[in-house]
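Read through the structure below, which is laid out as structure tokens, and then see the notes.
Of the protein chains in this complex, one is absent; all others appear in place.
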Amino acid sequence: MIMNEFEPKIVAFVCNWCTYAGADLTGTSRIKYAQNVKIIRFPCTGRIDFMLLLKAFGEGADGIIVSGCHPNDCHYTSGNFHARRRWIMFRGLLDLLGIDVRRIQYSWVSAAEGAKWADIVNTTVTAIRELGPYTDYAKVAGYLEKEAKV
Amino acid sequence: MSKIGVFICHCGENISATVDVVKVAEEAGKLEGVAFSTDYKYMCSDPGQTIIKQMIKEKGLTGVVVAACSPRMHEPTFRKACSEAGLNPYMCEMSNLREHCSWVHDKSDATTQKAIDLVRTLVEKVKYNKPLHNIKVPVTKTALVIGGGIAGIQASLDIANAGHQVVLIEKDPSIGGHMSQLSETFPTLDCSQCILTPRMVEVAQHPNITLLTYAELEKLEGFIGNFKATIRKKAKSIDEKLCTGCGLCTTKCPTKKIPSEFNTGLGFRPAIYVPFPQAVPNKPVIDKLNCQYYLKGKCKVCEKVCPTGAIRFDQEDELVEMEVGAVVAATGFNVMEPSGFPEYGYGKYKDVITGLQFERLASASGPTLGEIRRPSDGAIPKKIVFIACAGSRDPAKGIPYCSKICCMYTAKHAMLYQHKVHGGESYIFYMDIRAGGKNYEEFTRRAIVDDEVNYIRGRVSKVYEENGKLIVKGVDTLLNAKPVEIEADMVVLASAAVANPGSEELAQRMHISYDAYNFFSEAHPKLKPVETNTAGIFLAGACQAPKDIPETVSQASGAAAKVAILFSQNELSREPVVAVVNRSPAPLYSTCVGCFMCATACPYQAIGEELITDRKGNVIKRVAKVNPGLCQGCGTCVAFCRSKSIDIDGYSNEQMYSEVMALLNAE
Amino acid sequence: MEIEKYLIRKSSLEKLFIKLIGKGKTIYAPKLKGEMALFENVTAFTEIIEEYIVTTNSAKSVVFPKVEKVFSYKKSKEDTEITDASTNPYPEVVLWGSRPCDAAAFIPLTDTFNRDYTDVIYNKRLNNLIILSFSCSQCDEYCFCTSVNGGPGNTAGSDILFTKLSTGDYLAEVITEKGKLLATENSDLFEAKPEEDKEQNLAKVTAYFNQDEIQAKLQNLFENPIWDEKSRACLGCGTCVFVCPVCSCFDIQDEAHGGKGTRLRCWDSCGFGLFTLHTSGHNPRETQGARWRQRMMHKFLYMPDKTRVAGCVGCGRCSRACPADINILDTVCSI
Partner (left out) sequence: MNELIKKATTLLESSAVQVVIGYGKGSASRTRAIFVTQPADCDKLIFDSRCVQNLAVYLTKAEIKKLGKPAIVAPIPVLRSILQLAAENQLKEDGLIVLGISPESELVEFESFAAIETFLASNKIEIEDKYKKKIEQIKAMPVSERFDFWVKELELCFKCYACRAACPLCYCTRCTVENNQPQWIPAASHTLGNLEWHVMRAMHLAGRCTDCEACYNACPMGIPIHLLTKSMLQDVEENFGTYGPSLNKQNTLSSFNPDDKESFIR
């Protein structure tokens, strides 16, 4: 790592059955990827609340990865289908609001796709690096740090 | 105020080589609510677990975070340890420092910092964990076995002999699978059918086994101990009760020239047929796609000749639902259509055949009654070439893996040829001879030494016809790589073993994972080779990966044992990760407003309604209610509930929220 | 002090504005957003509008912002370190173009924040505030300042009150020491007092009721169907309270980010069911009727009892803003 290069903070919201297992496989296969991404484990993408994504930006995340089972592979049969619909609506709304949707990478990574997980992580980190720190949002999140205002 | 213990595992050097575990433990110790923090070489080891137990007692820990390998690996281990020390097992969480950190990053401060962040995140989660108690669910002691090959047969017999009910379904008209097609078997050269058919009959006659041939799995719902399977019984167009299996219809059927699947296209069968003489059940089915009546609307010869009037042209597919407690997937494999190998001329030259076809030629029950005659003119080949690894170990052809059985059966084929054709010459082009297994190496030696099979280490570049001969151009890499050219009468390709067509869809129907080649995935490559990621579904045989018969049979027995273990309990205790609708003080009683959209979103129909009433029984409110028996804990309803009135134990709103907060707010 | 009167030329207003900006003052003044007038931070004189009745939002936020940081904290395992926000420098604000009712509202507001406890932050902001009001030349059917002891030319609460004269120039009434200081600092703009009388230039605001009578009647009106009737259409939002220049209820909120966080004072509204909800689930004010009654009682009975004046200055903002058209004047008049 080059010192004082911008190191994006990226949170990954992943399902337990496919992507979490896939990320485990990345480990067992010793495929290297960037440290910037940290995983939070959910039972299913269906469980991932859009508010949590919003919270992540609010708490200073520069990027977000949301990943689960491929269509038809959901351990719970349809959680990922419901999640996908939620994402479609959420994405449209964020886009209208000028919340940068390029900072959220959605993906399907199966338990067998260790290499794909590493690739998702690395490409996302590179992409967010290019976008730079999420200053727009930080400006809003940092409201209270500003001098007392009316 | 929570007292949390944090235990950092070195995992030998797996973690400590890249993560500064001492620093992680030290930083964890500084976290609010952490009462104890330490690191140890092997947390999962007995002394490791002892440390956790001791500290739970000594420090009165209210929560435990073990930072080690993936929770998918050792969560049960550590939760058990905690409960042994008197702490509710669900107060224990794991932070994945190995698969998600040390194994994927190089040693650096950033790696250690990530480890610290991951630990902090789980510490904050544990603060919101609450004691949970396993859910008890009944077990339906009937097993569904899918696939009637040797794997399915073995599994069925073992489960049935353990005293449990078995439903065995087979998509073809007869059980037996690939093994019934084989001639002799390595390394003993005993006749395949001689050892298989008795087992087939045993299945048919076993009181505990319900055999459904010509049937496929349509749908599988539910969960371990409580599956609901929907089976499609394809119309056989005969009344099995009336049919005596006399076979008259099959001899009288006017449509006779249909390539026989059983004989891999080397022989023919009629439209109403029994796949092979020893078939079980030995009753015919009508192949609607080729039957004159179904095609042209007239014929009905079979109906006329049938002495018992068992023919039923109007018969339709039937869907039967059944409750089963466990499922064994034994759907086997297939051989790759080597048409993908123009260089070998398969499909172009009649006398270039696959290994499986050779089995039929060599089989006493085969089209040539066991004589090795070439398909083109029925002549006995004087020179024969076997090409190993036709497709296998060939990333260019999309199959990087080794098909495992080819080395052995190719040696067997060559021997059979030498035994049957005196003075014949046989050549085997191979990459390596993989003869791992009891008496396997000895077997291939015999081929080379006793039967004088010519092994040529090298690949074949081209096979082409020249005045009635098949010219095989290859290279011998052992004798300083000189090109070789053989004028053969017949070429046999050891084509790769691949997953059955449709196995991907089947996996999806069963909700089990499968690998890049559509072979079903086991739960753990070493420690859970017969389990799948879906509890209650087990694997047997080549549907998981290419296997020979002994391996298949042992895995089948393994799967059967797993089923028997499952069925040895009357009740299962399930992880209590289920959704719950909240309760709040009167006059609200619950913040649920009863829109019931959670119910429409639930994949398990686990959400019903509950009427909240006052003492007089007047309905105050209609709210959603989760049936913990049906709920599988996906949490879709939780993310969906607008008023956050439904939450899921183990992944609660507060837990997930605090994880996000903690992950992004380093102290 | 004795009110001093001066003449200010139309052209001098902008000069004054520029001088104030030059002195680094933050200026809040009425500004257009679509059709509505809002008090907002302005940096150019031309942004300011003069021909309006009252703004939608009140001016109270210059001393009582919707979110006020009280302190920030940092927790560690050992102890918690606190940084008091009131040591912050608060901006020097000039409230420009407020109406007499807006200015009058600072009296009850100040009383509330000093009654039993002297609120440091409020008073710091107040000390940094100069109020330059403009008399009303027009009003609408929602205005009733004259019913609550106010008026279109009322000087109470302002530091300087400007009244537009027929000539287009202004009469400047310097009311407080703060005002006087400002006048002396800009003496070149403050000329000898004009002849023209102020009254003829003021709007005629009907007096609908008498505050003292209402106060008397409310004494024994606690149990009365009128509260439910008048609030039936109430949706239970906080609009009336948040646009009110006098309403001062607040809620204390801690915002935590890991071990760090801030304590905030946030506007709250008695119109919300949550306002009085107990943890037990019991709510002493269970219906909107009870909440509406509280608001009326507080403004027209409790406050005049406890402080110098009533809790309503008759600006009519709540009635204009109410999405369900609940009209405070309508309620009071039907008492």
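Worth pointing out:
Order of writing sets the labels: A, B and C. Residues in every chain begin at 1.
In this text, a contact is a pair of C-beta atoms (placed from the backbone, for glycine too) under 8 Å apart; a residue touches a chain by one contact, two chains touch by 3 or more.
None of the values given here were measured: they were computed from a predicted structure.
Touch, as defined at the top, links the missing chain to these shown chains in the whole complex: A, B, C. Interface note for the absent chain: among C:17, C:106, C:190 or C:242, the touching residue is C:242.
When you scan C:36, C:107, C:203 or C:221 for touch with the missing chain, the hit is C:36. Of the candidate positions C:6, C:52, C:267 or C:300, contact with the hidden chain is made by C:267. Of the options C:57, C:72 or C:112, the residue whose C-beta touches the omitted chain is C:57. Listed here are the chain A residues that touch the chain not shown: 50-51, 54-55, 58, 71-72, 78, 81-82, 84-101, 105-108, 120, 136-137, 139-141, 143-144.
What chain B contributes to its contact with the hidden chain is residues 584, 588, 591, 593-598, 600-601, 622, 640, 642-645, 653-654, 657-658.
The missing chain lies against chain C, touching residues 33-34, 36, 38, 56-57, 66-67, 140-142, 228, 232-239, 241-243, 251, 253, 255, 264, 266-267, 269, 272, 274, 287-289, 319, 321, 323-327, 330.
Just so we're on the same page, only the chains that are shown with their structure count from here on.
Every chain gets a centre from its CA atoms, and the centre nearest the mean of all protein CA atoms is that of A. If you average the CA atoms of chain B and of chain C, the two centres end up 73 Å from each other. Our note on geometry: chain A versus chain C, Cα centroid distance of 45 Å, whole angstroms. For chain B, residues that reach two or more other chains under the stated contact definition are 661, 664-665. Of all residues in chain A, those touching 2 or more other chains are 59, listed in ascending order. Of all residues in chain B, those touching chain C in their complex are 30-32, 584-588, 661-662, 664-667.
Note for the complex: chain B touches chain A at residues 70-73, 96, 98-100, 103-106, 108, 110-111, 113-114, 117-118, 121, 508, 511, 513-516, 521, 533-534, 577, 601, 603-604, 632-636, 638-640, 648, 650-651, 653, 656-657, 659-661, 663-665. Those residues of chain A that touch chain B in the shared complex are 1, 7, 9, 11, 16-18, 20-21, 23-28, 30-33, 35, 38-44, 46-50, 52, 55-56, 59-61, 72-79, 82-83, 86, 110-112, 118.
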